[in-house]
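As you look at this complex, bear in mind that one protein chain is not there, while each of the others sits in place.
== chain A ==
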């Protein structure tokens, strides 16, 4: 039987044989457990059919000025509002000093398409859907959206102005495929 005091030489360095065996076995075992754990952890990530919902094309030609529609993207509501000239003016003229999450209106729309505001319709406070999409909805103190859950107000650029919401409504990645069609995602 090998003596516990035997040594082994690796790359010119000498180690006790017992230590080498223990650390080697435990290290290999840990690597094996990690390799096995990954498929289990990864299985909980969105599956291929969920990932296939990552982009969505929307025809916006039928939305009149002043109107808004809500579309689903990745299971979330996306607000598409066709803003009026006064909406845009109001949004552009708001001084950044009045904002909790300072962002200019230009940062939130595409150049040349300032009339289109596209945001994820999930309140940044605790995830409710703010009101303001339908003609009869309350639009809050800033003519944008109002979240009925805890009273957050958003302006015509969907920026948080009042109430507990800490951040502006998120702008999803999107692009104009042509003047009538956008692709979200």
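Just so it is clear, a residue touches a chain if its C-beta (ideal position, glycine included) is under 8 Å from a C-beta of that chain, and two chains touch if they have at least 3 such contacts; residues count from 1.
Keep in mind that, in the parts below, contacts and distances are computed from a predicted model.
The chain that is not shown carries the UniProt protein name "Cytochrome b", picked from "Tryptophan synthase alpha chain", "Energy-coupling factor transporter ATP-binding protein EcfA2", "Cytochrome b" or "Dihydroorotate dehydrogenase electron transfer subunit". Contact with the omitted chain, checked across A:12, A:39 or A:95, is made by A:39. Taking the whole complex into account, chain A touches the unshown chain at residues 39-40, 42-45, 47-50.
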